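Take a look at subunit A:
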Amino acid sequence: MELVLADIEVVYGKRTRNHAVRGVSLRVRRGETLAVVGESGSGKTTIAKVAAGLQKATSGTVAWQATGDGGVGGGPGGSPARRQRVHMVFQHPVQSLDPSWRIRRSVKEPLRYLGMADDEAERLVRRLIAEVGLDAQILDRYPREVSGGQAQRVAVARALVADPEIVILDEPTASLDQTVRGRILTLLADLQVRTGVGYLMITHDISSVRRLATRIAVMYRGLIVESGPAAAVLEDPRHPYTQALISAVPVADPRVRWDGVVALPRHPDGTLAVTSCPVPGSCHEHGPGLHEVGPDHVAGCTKAVDPQKAATT
Partner candidate 1 sequence: MAHRSRLLGAFVASGLFVAAACGSGPASDDGTGGGDGGSAAVDELVVAYSQDIDTLDPHQFKTDAGYGVVGNIYGTLLQESYTDGGDGVLSYAGESAPYLAESATWDETQTTLTFELKEGQQFAGGEPVTAEDVVWSLQRALSDVGYVQAIGQWLNITDAATDIVATSDTTVELHVTHYSPLIEQFLAFQIFAIIDKSAVEAQAAADDPWGAGWLAAEATASGPYVVESRVPGQSMTLAKNPEFTATDLGDAPERIVVQSMPDPQQAFLALQNGAVDVIFGMTPDTAEALEQSDGLELYDLEYSLVAYVGFNYQDPVLQDVRVRQALSYLMPYDALREDVMKGYAGAAYGAVPYPMRDSLDETGEQVAYPTDVERAQELLAEAGYEPGELSLTLSVPASDESLSQSAVFIQSALRDGGVEVEVNEMSDADYNENLGSMQMFLDSWYSWGQDSVYQMFFLLTTGVFTNYTNFSNPEVDELVRQAMATADPDERRALSQRAQQVIIDEAPWAFLFTRDYLVGTREGVTGVTHANDANLRFDQLRVTN
Partner candidate 2 sequence: MAVVDAGAALRGNLVSRLRVGNPAAVVAFAVLGTILTLGIVVPFVAGSGDVAQEYDGLLPPSFDHPFGTDRFGRDVFLRCMAAARIDIALGLAVAVAVLLVGSLIGAVSATFGRGVDAVVMRATDVLLAFPGVVLALVITASLGKNPWYAAIAVVIAFIPLLVRLARSKALEVRSADYIAAARLSGASTWQIATRHVLPNSFKYPFVQSTLVASWAILDFAALSFLGVGVQPPDAEWGAMIAEGVGDNLLGSWWPSFFPGLMILLTAASFQVIGDWLDRRLR
(Lines give C-alpha, C1' and ligand atoms only; values in the text may rest on other atoms or scores of the structure.)
Protein backbone atom coordinates (compact mmCIF):
# COMPACT_ATOMS: atom_id res chain seq x y z
CA MET A 1 0.00 0.00 0.00
CA GLU A 2 1.06 3.50 -0.68
CA LEU A 3 -0.04 6.74 0.95
CA VAL A 4 -0.56 9.39 -1.67
CA LEU A 5 -0.95 13.08 -0.96
CA ALA A 6 -1.95 15.03 -4.04
CA ASP A 7 -1.94 18.81 -4.45
CA ILE A 8 -2.41 19.45 -0.77
CA GLU A 9 -3.13 23.04 0.14
CA VAL A 10 -3.69 24.22 3.66
CA VAL A 11 -4.79 27.73 4.40
CA TYR A 12 -5.10 29.02 7.95
CA GLY A 13 -7.40 31.85 8.90
CA LYS A 14 -10.40 32.83 6.89
CA ARG A 15 -9.34 36.42 6.54
CA THR A 16 -5.60 36.38 6.84
CA ARG A 17 -5.34 33.47 4.35
CA ASN A 18 -2.01 32.28 5.57
CA HIS A 19 -0.83 29.59 3.15
CA ALA A 20 0.89 26.97 5.26
CA VAL A 21 1.06 24.41 2.47
CA ARG A 22 0.80 25.34 -1.20
CA GLY A 23 0.14 22.44 -3.50
CA VAL A 24 2.26 19.62 -2.14
CA SER A 25 2.20 16.10 -3.56
CA LEU A 26 3.90 13.19 -1.82
CA ARG A 27 3.81 9.45 -1.77
CA VAL A 28 5.08 7.08 0.89
CA ARG A 29 5.44 3.35 0.34
CA ARG A 30 5.75 0.52 2.75
CA GLY A 31 9.32 -0.28 3.55
CA GLU A 32 10.68 3.10 2.62
CA THR A 33 11.30 6.30 4.55
CA LEU A 34 10.35 9.60 3.09
CA ALA A 35 11.94 12.46 4.99
CA VAL A 36 10.30 15.83 4.69
CA VAL A 37 12.97 18.35 5.58
CA GLY A 38 12.50 22.03 6.21
CA GLU A 39 12.90 24.81 8.69
CA SER A 40 10.30 26.26 10.97
CA GLY A 41 7.39 27.68 9.05
CA SER A 42 8.01 25.54 6.00
CA GLY A 43 4.74 23.67 6.45
CA LYS A 44 6.25 20.28 7.17
CA THR A 45 4.36 19.71 10.41
CA THR A 46 1.11 20.60 8.69
CA ILE A 47 1.88 17.98 6.06
CA ALA A 48 2.38 15.43 8.81
CA LYS A 49 -1.00 16.22 10.34
CA VAL A 50 -2.73 16.08 6.99
CA ALA A 51 -1.11 12.76 6.17
CA ALA A 52 -2.18 11.39 9.55
CA GLY A 53 -5.71 12.59 9.03
CA LEU A 54 -5.51 14.81 12.11
CA GLN A 55 -6.13 17.87 10.00
CA LYS A 56 -8.18 18.49 6.92
CA ALA A 57 -6.52 19.94 3.86
CA THR A 58 -8.13 23.00 2.36
CA SER A 59 -7.85 21.27 -0.98
CA GLY A 60 -6.13 18.21 -2.40
CA THR A 61 -6.54 14.53 -1.62
CA VAL A 62 -5.08 11.97 0.73
CA ALA A 63 -5.52 8.45 -0.56
CA TRP A 64 -4.25 4.90 -0.29
CA GLN A 65 -3.19 3.09 -3.39
CA ALA A 66 -2.38 -0.54 -3.83
CA THR A 67 1.19 -1.10 -4.86
CA GLY A 68 1.00 -4.78 -5.54
CA ASP A 69 2.94 -5.95 -2.51
CA GLY A 70 -0.32 -7.39 -1.35
CA GLY A 71 -0.53 -5.49 1.86
CA VAL A 72 -0.42 -8.73 3.76
CA GLY A 73 2.56 -9.59 5.78
CA GLY A 74 3.95 -10.74 9.00
CA GLY A 75 2.95 -8.23 11.61
CA PRO A 76 4.72 -8.35 14.92
CA GLY A 77 2.49 -11.19 15.92
CA GLY A 78 2.08 -12.55 12.48
CA SER A 79 -1.58 -11.97 13.04
CA PRO A 80 -4.00 -10.74 10.47
CA ALA A 81 -4.73 -7.80 12.71
CA ARG A 82 -3.64 -5.34 10.11
CA ARG A 83 -6.54 -3.04 10.03
CA GLN A 84 -4.74 0.11 10.90
CA ARG A 85 -3.09 2.06 8.18
CA VAL A 86 -1.30 4.91 9.82
CA HIS A 87 0.02 5.84 13.25
CA MET A 88 2.33 8.47 14.49
CA VAL A 89 5.31 9.14 16.73
CA PHE A 90 5.48 12.62 18.15
CA GLN A 91 8.20 15.11 18.93
CA HIS A 92 7.63 15.16 22.68
CA PRO A 93 7.42 11.53 23.75
CA VAL A 94 6.19 12.04 27.31
CA GLN A 95 3.44 14.37 26.17
CA SER A 96 2.26 11.88 23.63
CA LEU A 97 1.24 9.46 26.38
CA ASP A 98 -1.87 10.05 28.46
CA PRO A 99 -0.49 11.10 31.88
CA SER A 100 -3.31 9.40 33.75
CA TRP A 101 -2.86 6.05 32.01
CA ARG A 102 -0.32 3.39 32.74
CA ILE A 103 2.02 2.62 29.86
CA ARG A 104 0.32 -0.72 29.30
CA ARG A 105 -3.03 0.83 28.67
CA SER A 106 -1.58 3.37 26.25
CA VAL A 107 0.24 0.77 24.20
CA LYS A 108 -2.76 -1.51 24.21
CA GLU A 109 -5.15 1.25 23.21
CA PRO A 110 -4.99 0.68 19.41
CA LEU A 111 -5.62 -3.04 19.91
CA ARG A 112 -8.63 -2.45 22.12
CA TYR A 113 -10.25 -0.30 19.51
CA LEU A 114 -9.59 -3.10 17.03
CA GLY A 115 -11.54 -5.36 19.34
CA MET A 116 -8.70 -7.71 20.12
CA ALA A 117 -9.13 -10.02 23.09
CA ASP A 118 -7.23 -8.82 26.11
CA ASP A 119 -4.90 -11.77 26.57
CA GLU A 120 -3.91 -11.65 22.95
CA ALA A 121 -3.40 -7.91 23.16
CA GLU A 122 -1.30 -8.38 26.29
CA ARG A 123 0.95 -10.86 24.48
CA LEU A 124 1.35 -8.49 21.57
CA VAL A 125 2.09 -5.54 23.82
CA ARG A 126 4.74 -7.47 25.70
CA ARG A 127 6.35 -8.54 22.47
CA LEU A 128 6.42 -5.01 21.12
CA ILE A 129 7.82 -3.62 24.34
CA ALA A 130 10.58 -6.18 24.12
CA GLU A 131 11.17 -5.35 20.50
CA VAL A 132 11.70 -1.66 21.28
CA GLY A 133 14.26 -2.72 23.85
CA LEU A 134 12.33 -2.16 27.05
CA ASP A 135 11.67 -4.31 30.08
CA ALA A 136 8.05 -5.40 30.60
CA GLN A 137 8.14 -3.77 34.04
CA ILE A 138 7.73 -0.44 32.38
CA LEU A 139 4.17 -1.36 31.42
CA ASP A 140 3.01 -0.71 34.97
CA ARG A 141 4.48 2.74 35.15
CA TYR A 142 3.01 6.12 34.37
CA PRO A 143 4.54 8.35 31.68
CA ARG A 144 5.92 10.77 34.27
CA GLU A 145 7.95 7.93 35.75
CA VAL A 146 9.97 7.16 32.62
CA SER A 147 12.72 8.98 30.75
CA GLY A 148 12.26 10.73 27.44
CA GLY A 149 14.10 8.00 25.59
CA GLN A 150 12.02 5.28 27.21
CA ALA A 151 8.84 7.16 26.51
CA GLN A 152 9.77 7.48 22.88
CA ARG A 153 10.38 3.75 22.70
CA VAL A 154 6.96 3.23 24.25
CA ALA A 155 5.50 5.57 21.65
CA VAL A 156 7.18 3.60 18.89
CA ALA A 157 5.80 0.39 20.32
CA ARG A 158 2.32 1.87 20.39
CA ALA A 159 2.67 3.15 16.85
CA LEU A 160 3.66 -0.27 15.62
CA VAL A 161 1.51 -2.50 17.81
CA ALA A 162 -1.40 -2.58 15.41
CA ASP A 163 0.96 -3.11 12.50
CA PRO A 164 0.23 -0.02 10.43
CA GLU A 165 1.23 0.56 6.82
CA ILE A 166 2.83 3.85 7.50
CA VAL A 167 4.11 5.51 10.65
CA ILE A 168 4.51 9.24 10.63
CA LEU A 169 7.52 10.38 12.61
CA ASP A 170 7.15 14.02 13.58
CA GLU A 171 10.63 15.19 14.68
CA PRO A 172 10.98 11.92 16.58
CA THR A 173 14.35 12.77 18.09
CA ALA A 174 14.25 16.54 18.41
CA SER A 175 13.66 16.59 22.14
CA LEU A 176 16.05 13.78 22.96
CA ASP A 177 19.67 13.80 23.96
CA GLN A 178 22.33 13.10 21.40
CA THR A 179 23.13 9.54 22.42
CA VAL A 180 19.49 8.61 22.90
CA ARG A 181 18.71 10.14 19.55
CA GLY A 182 21.13 7.77 17.84
CA ARG A 183 19.61 4.75 19.53
CA ILE A 184 16.06 5.69 18.62
CA LEU A 185 17.04 6.17 15.00
CA THR A 186 18.76 2.82 15.00
CA LEU A 187 15.68 1.24 16.56
CA LEU A 188 13.41 2.77 13.94
CA ALA A 189 15.65 1.55 11.13
CA ASP A 190 15.77 -1.89 12.67
CA LEU A 191 11.99 -2.10 13.07
CA GLN A 192 11.48 -1.01 9.51
CA VAL A 193 13.61 -3.83 8.32
CA ARG A 194 11.70 -6.29 10.44
CA THR A 195 8.14 -5.13 9.81
CA GLY A 196 8.34 -3.43 6.46
CA VAL A 197 6.56 -0.38 7.78
CA GLY A 198 6.85 2.82 5.82
CA TYR A 199 7.96 6.04 7.50
CA LEU A 200 7.01 9.56 6.74
CA MET A 201 9.59 11.44 8.76
CA ILE A 202 9.25 15.12 9.41
CA THR A 203 12.45 16.77 10.57
CA HIS A 204 14.78 19.72 10.44
CA ASP A 205 17.71 17.57 11.47
CA ILE A 206 19.77 16.67 8.43
CA SER A 207 21.89 14.15 10.33
CA SER A 208 18.91 12.01 11.26
CA VAL A 209 17.84 12.18 7.65
CA ARG A 210 21.16 10.72 6.63
CA ARG A 211 20.58 7.83 9.01
CA LEU A 212 17.06 6.86 8.06
CA ALA A 213 15.76 8.35 4.84
CA THR A 214 15.46 6.56 1.56
CA ARG A 215 13.88 9.56 -0.11
CA ILE A 216 13.95 13.24 0.80
CA ALA A 217 11.55 16.06 0.11
CA VAL A 218 12.77 19.55 0.97
CA MET A 219 10.06 22.02 1.92
CA TYR A 220 10.37 25.75 1.85
CA ARG A 221 7.53 28.21 2.50
CA GLY A 222 4.83 25.62 1.93
CA LEU A 223 6.33 24.24 -1.25
CA ILE A 224 8.42 21.22 -2.06
CA VAL A 225 11.45 22.74 -3.71
CA GLU A 226 13.37 19.55 -4.25
CA SER A 227 12.83 15.86 -3.85
CA GLY A 228 14.63 12.70 -4.77
CA PRO A 229 16.54 9.71 -3.45
CA ALA A 230 18.28 10.53 -0.18
CA ALA A 231 21.76 10.11 -1.51
CA ALA A 232 21.09 12.22 -4.58
CA VAL A 233 19.59 15.12 -2.64
CA LEU A 234 22.21 15.08 0.08
CA GLU A 235 25.21 14.66 -2.18
CA ASP A 236 24.02 16.64 -5.15
CA PRO A 237 21.50 19.25 -3.98
CA ARG A 238 20.20 21.26 -6.91
CA HIS A 239 17.90 23.85 -5.44
CA PRO A 240 19.73 26.81 -3.86
CA TYR A 241 17.71 26.43 -0.71
CA THR A 242 18.62 22.78 -0.40
CA GLN A 243 22.20 23.72 -0.91
CA ALA A 244 22.01 26.37 1.77
CA LEU A 245 20.33 23.97 4.15
CA ILE A 246 22.86 21.22 3.72
CA SER A 247 25.82 23.52 3.77
CA ALA A 248 24.65 25.05 7.03
CA VAL A 249 24.87 21.81 8.97
CA PRO A 250 28.00 21.89 11.08
CA VAL A 251 30.09 18.83 10.47
CA ALA A 252 31.09 16.94 13.57
CA ASP A 253 34.72 16.86 12.57
CA PRO A 254 37.06 19.73 13.30
CA ARG A 255 39.24 18.78 10.38
CA VAL A 256 36.48 19.42 7.92
CA ARG A 257 36.59 23.12 7.17
CA TRP A 258 33.15 24.58 7.47
CA ASP A 259 32.69 27.47 5.14
CA GLY A 260 30.73 28.47 2.14
CA VAL A 261 27.58 28.68 4.16
CA VAL A 262 24.88 30.04 1.92
CA ALA A 263 23.38 33.09 3.59
CA LEU A 264 19.68 33.51 3.02
CA PRO A 265 18.31 37.04 3.35
CA ARG A 266 15.63 37.28 5.96
CA HIS A 267 13.13 39.71 7.29
CA PRO A 268 13.57 40.85 10.87
CA ASP A 269 10.79 38.53 11.99
CA GLY A 270 12.77 35.59 10.66
CA THR A 271 10.86 34.78 7.51
CA LEU A 272 13.04 34.39 4.50
CA ALA A 273 12.90 37.32 2.14
CA VAL A 274 10.92 36.56 -1.01
CA THR A 275 13.88 37.49 -3.12
CA SER A 276 15.95 34.89 -1.34
CA CYS A 277 16.77 32.94 -4.45
CA PRO A 278 20.41 33.72 -5.02
CA VAL A 279 19.98 33.03 -8.72
CA PRO A 280 18.80 35.94 -10.82
CA GLY A 281 15.65 35.32 -12.81
CA SER A 282 14.30 33.07 -10.13
CA CYS A 283 11.37 30.71 -10.24
CA HIS A 284 9.20 33.32 -8.63
CA GLU A 285 8.80 34.88 -12.00
CA HIS A 286 8.00 31.65 -13.74
CA GLY A 287 6.10 29.70 -11.14
CA PRO A 288 7.36 26.97 -8.90
CA GLY A 289 7.35 24.06 -11.25
CA LEU A 290 9.48 21.04 -10.44
CA HIS A 291 12.05 20.09 -12.97
CA GLU A 292 13.66 16.76 -13.48
CA VAL A 293 17.31 17.07 -12.50
CA GLY A 294 18.28 13.44 -12.16
CA PRO A 295 16.79 9.95 -11.86
CA ASP A 296 13.64 10.41 -9.73
CA HIS A 297 15.17 13.69 -8.61
CA VAL A 298 13.29 16.95 -9.14
CA ALA A 299 14.01 20.51 -8.07
CA GLY A 300 11.83 23.57 -8.19
CA CYS A 301 14.32 25.96 -9.68
CA THR A 302 14.71 26.91 -13.31
CA LYS A 303 18.46 27.03 -12.98
CA ALA A 304 18.78 23.88 -10.94
CA VAL A 305 19.05 21.80 -14.05
CA ASP A 306 22.49 23.25 -14.51
CA PRO A 307 24.43 22.54 -11.36
CA GLN A 308 27.21 24.86 -12.44
CA LYS A 309 25.06 27.97 -12.38
CA ALA A 310 23.15 27.12 -9.26
CA ALA A 311 26.23 26.50 -7.20
CA THR A 312 27.70 29.92 -7.75
CA THR A 313 26.90 31.96 -4.73
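Everything below uses one rule, namely that contacts are C-beta pairs under 8 Å (C-beta built on N, C-alpha and C of every residue); 3 or more make two chains touch, one makes a residue touch a chain; residues count from 1.
In picking the candidates, the idea was that all candidates are chains of the complex that A comes from, given by their letters.
All of these numbers come straight from a predicted model, not from anything done at the bench.
Student: If you apply the contact cut-off given up top, which option from 1 or 2 ends up touching subunit A in the complex?
Tutor: My answer, from the options 1 or 2, is 2.
Student: Which residues of subunit A touch candidate 2 in the complex?
Tutor: 52-54, 84, 86-88, 90-92, 95-100, 106, 109-110, 113-114, 155, 158, 162
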